[in-house]
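One protein chain omitted, others in place.
The chains carry the letters A and B, assigned in the order they are written, with residues numbered from 1 in each.
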Amino acid sequence: MSELTGEPILTLSGVHTHIGQYHILQGVDLVVPRGGLAVLLGRNGAGKTTTLRTIMGLWKASSGSIVFDGRDITKLATPDIARAGIAYVPESMAVFSELTVRENLYLAARNGPLDEARVDWICGFFPALKKFWHYPAGNLSGGQKQMVAIARAIVEPRKLLLVDEPTKGLAPAIVQSLMMAFRELKDTNTTILLVEQNFNFVKTLGDTVGVMDDGRVAHAGLMHDLVGDDALQQRLLGLSLDSHQ
Amino acid sequence: MSATLPISGSKPQADAALPAAKRDLAPLLLVPALALAVLPFVSLPTWVTLTVAGLAMGMMIFIMASGLTLVFGLMSVLNFGHGAFVSVGAFSATLVLLPMRNWLETDSLAANLGVLGLAVLVAMLVTALIGWAFERIVIMSVYGQHLKQILITMGGMIVSEQLINVIWGAEQIPLPLPSSLRGAIFIGEAAIEKYRLLAVVVGLIVFAAMFLTLNRTKIGLLIRAGVENGEMVEAMGYRIRRLFVGVFAAGSALAGLGGVMWGLYKETLVASMGSEVMIMVFIVVIIGGLGSVGGCFIGALLMALLHNYAGFLAPKLNLVSNIVLMIAILLWRPAGLYSKSRG
Partner (left out) sequence: MLIKLLSGDLPRSRALTVLLLVVLLGLLLAPFLFAGARPLNTAATICVYIVLVASYDLLLGYTGIVSFAHTMFYGIGAYGIGIALASVEEPTWGIVFAGLGLALLLTIALAFVIGLFALRVRAIFYAMITLAVASSFAVLASQLSDFTGGEDGRTFSVPELLSPGFTLMENEVFGRAVDGKLITYYIVFFGCLLLFLFLLRLVNSPFGRVLQAIRENEFRAEALGYRTVVYRIWANVLAAVVAALAGALMALWLRYVGPKTSLGFEVMTDILLIVVIGGMGTMYGAVIGAALFILAQNYLKSLMGQASEALADLPMLAAALHPDRWMLWLGVLFILSIYFFPIGIVGKLRFRRK
């Protein structure tokens, strides 16, 4: 983790989240270094989505602290957290079906009109966007919606991207496009925190990795250390990650 | 479908091989269908008179109902006290209309419209302010609790009706039409009441304004997105709460406008006018689909046209025409003409 430079961009310390009577996050400690791609792995129900939602303020942490770019955002309201420079791509993608692709992106561009050059760059790895530019986003296929959701998050430069299981249910060709997109994004100054269950997708992309279990981060370290250590993989994820799709 | 007419206001790309955007035009056709279906049964001049009367009434109800449906679609808040804004708007207008009675008595259309315009402005300002206050103080605390919302907003309506009686007295206040708007113009043999014509024009302007705002402005975009998924809009950095308050206040102002127009239409003001008209507003909102402005528009026109046609052709049936229409539409589309994705 310390191989990547400087202050971590995001630090979670002892974060607990309760939803109703359920104690989902039970003391999450997570450090996301600046400028890389951090991966959050774990079984279903381990608390990965809850972690992202808590960072985003959609669920309030009951205790602990979340520091982003030197600022304590634990108690901030969601719009303010977004304005601090975090973009969120939820598991459900949440594209606005009644709005066209163009309108979805336009809404995401808080600071003014769409940057033509940037949009062209995005369409470079998501060509379908250009094709469906004036179509209601609800008419698009699952994979295309995922592209819209990610395009929305990056239509303006952001400091941190939170992405929740982008490859779920997508065809391999689309997964390839996503991989290319994330690679290109890594070259810009954007840090990415990616929640995934598809280990194959992340093992070449990720720089650091955290594995969650039962509402805590059970293991944190460098990705290539985890990739090289089959025994560790078995222990953490219960089965050999090579077969983990 | 969306909080607008189903036309998305954009052009498809050059390659026609792409799937066209679904356009749900069937409900739109109901209005002319109804009008034409009645044509064989009445003489043409009568048809014209009835149709204009229906359109005018429909426009007024649409204006009153649009705020309610938009607020529900955006905030999931059902304001059972919406009728209060109708009454308050109408009564506030008297603050202008009564002192400036002389201007209303002259035959100058300009003078009459000027005073009306001022009255409407005052009414809308008052209702917007009260709406804003009501949202912040009362509604905000019962977000998400539908039962409490219904009860509290009903309570608000009762209190406001009584307060109107306290402030303006308990008797009816007569509100004669301005002189240049009394009577009718004749096209051939058809008599078209001048005031109703004005109502149709105003209604179309309001609808056009709403349509343009929702489809061509960023705020409209925010509202349409917010109706679908408010949480995501927040996660994109927008303080949707402020939007809520704004929409609520705007909805209340529209109710106020509708109230002024309705009061002039009935030529009488009574504190319970809001609750009396609310039944029709609710039916229209149900028919149109909660959250759909376009559906509300069509629903209002349908209901008002049916009311006028039935009133002429089958007066006994007129009592139940609203309910019959509502049941018929719900049997066809259980969530209303255009239901939101939240259904």
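Throughout what follows, contacts are C-beta pairs under 8 Å (C-beta built on N, C-alpha and C of every residue); 3 or more make two chains touch, one makes a residue touch a chain.
Quick caveat: nothing in here was measured; it's all calculated off a predicted structure.
Asker: The chain left out touches which of the shown chains?
Answerer: Per the touch rule above, the missing chain touches B.
Asker: Thinking of the whole complex, not just what is shown, which of B:Val120, B:Ile283 or B:Leu337 touches the missing chain?
Answerer: Residue touching the absent chain, from the options given: B:Ile283.
Asker: May I ask which residue of B:Ala170, B:Ile205, B:Ala314 or B:Ala328 touches the chain that does not appear here?
Answerer: If we include the chain that is not displayed, B:Ala170 is the one touching it.
Asker: Please identify, in ascending order, the residues of subunit B that touch the omitted chain?
Answerer: Within subunit B, the residues that touch the unshown chain are 72, 78, 138, 141, 146-148, 150-152, 154-156, 158-159, 161-163, 165-167, 169-170, 275, 279, 282-283, 285-286, 290, 319-320, 322-323, 326, 330, 334-335.
Please note the rule applied: only the chains that are shown with their structure count from here on.
Asker: Calculate how many whole Å lie between the centre of subunit A and the centre of subunit B, each centre taken as the average of the chain's C-alpha atoms.
Answerer: A distance of 43 Å separates the two centres.
Asker: Would you pull the subunit B residues touching subunit A in the complex into a rising list?
Answerer: Residues in contact with subunit A: 1-3, 8, 10-13, 15, 18-19, 21-22, 218, 221-222, 224-225, 228-229, 231-240, 341.
Asker: In their complex, what parts of subunit A are in touch with subunit B?
Answerer: These residues of subunit A touch subunit B: 56, 58, 77-79, 82-83, 87-88, 90, 94, 96-100, 102-103, 106-108, 110, 131-136, 138-139, 152.
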